[in-house]
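Quick one: the structure is below, questions incoming.
Omission of a single protein chain aside, the complex is shown with its protein chains in their original locations.
Right, subunit A next:
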Amino acid sequence: MTRRSLTAVTAAALALGMTCALGACEGTVPTVNAPTSAASATPDLTEAQERSIRADLLATIKECNDTKDPANLAQAMSGPELEIRTSELKVAQKNGKLDPKTTIPDDLTQTVIPTDNGWPRAVFSITTTTEDQQSERLLVFTQGDARENYRLWGVTRLFQGAKMPKFTVPSIGSQMGHEDDGNLVMTPKEAVTRYADVLQNGAKSQYANDFDDDYFRDNLAQLSATVQQGMERNKGTQQQTFAPVDGQMQIMRSSDGGDLVVAQIDSVWTRTAGEGRESQPASDAERAIFADGKATSTMKATYVNVVAIYVPPAKSGQKVQAVGAERQVVKVEAV
């Protein structure tokens, strides 16, 4: 009797246990599908990320502007813009106020985000016009390394009426270009070198006809001519040399196949006064940078130029066109 009831209890327990095991399952464990993200390139940043990065950087820059202290600038800037803004802050320290050209608007008209996997990466952003109706700024942010953050590498003021190439929307992302991109009127590297030659030699340059006229080139030629006149009066000489800086070039491919190239071109302006005169700084900025330096007969002013050049595709039949530029004296010395 007891054995029978024991068997019954055991059987019941077993049945209950089995049914419980049967009933209380959670379903099959899901498996990971192989991600397909590798097939389609995704933008390196979202627009929101770009906005936040830019806001942070501009906040840091504003702090530096307000204190006119370039000490913390390196956190937010790199490349030519670091040199330029440092100089601009030095000028501001002397002159009491920052040049209006240093203004960077907070709002954007367009941002161009790359899809490239590697580093360095560059993001091109075009701001709105400033409150005092200065032209739009082309900002170039770069990230040199995965463990670095984006910093403002270059700022150029776009020329009035300059025709900018079209870029893919940031949600899709653009491709970064290379110095030696083919299928263009000329490679970006050539374009920068030749543009430097055109800046140096003006209409006499062998490449003068490869480039459309632009505001920066005309302005420089005009300045050079004016200074030349003055120099000739006192039998002085002036010479300005332009040289692209190796590695300081950011390129973004436009949707029509062309490259928008932003490059640093350093220039050295050597002016020698004749007839035993002293050579003086040529502008307020030069004067501020020169500060209390002792003038001699020869003055050498080093400028950092950042130019934005659009190199159209080879089949377009267009000339290379400079669309924006920035120029700032960074060093003035008497030799």
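Quick note on the criterion: a residue touches a chain if its C-beta (ideal position, glycine included) is under 8 Å from a C-beta of that chain, and two chains touch if they have at least 3 such contacts; residues count from 1.
Keep in mind that, in the parts below, contacts and distances are computed from a predicted model.
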Protein name (UniProt record) of the chain left out of view, among "GTPase regulator-like protein", "Osmoprotectant transport system permease protein", "Phosphoheptose isomerase" or "Serine/threonine-protein phosphatase": "GTPase regulator-like protein"
Listed residues A:Asn72, A:Thr109, A:Thr128 or A:Thr226, member touching the removed chain: A:Asn72
Contact partner of the left-out chain, one of A:Ser5, A:Asn33, A:Gln133 or A:Gln229: A:Asn33
Option from A:Thr7, A:Thr67 or A:Asn117 whose C-beta touches the chain left out: A:Asn117
Of A:Asn65, A:Gln143 or A:Thr156, the one touching the omitted chain in the full complex: A:Gln143
Interface with the undisplayed chain - residues on subunit A: 19-20, 23-27, 29-35, 37, 42, 44-46, 49, 53, 56, 60, 72, 74-76, 78, 117-119, 143-151
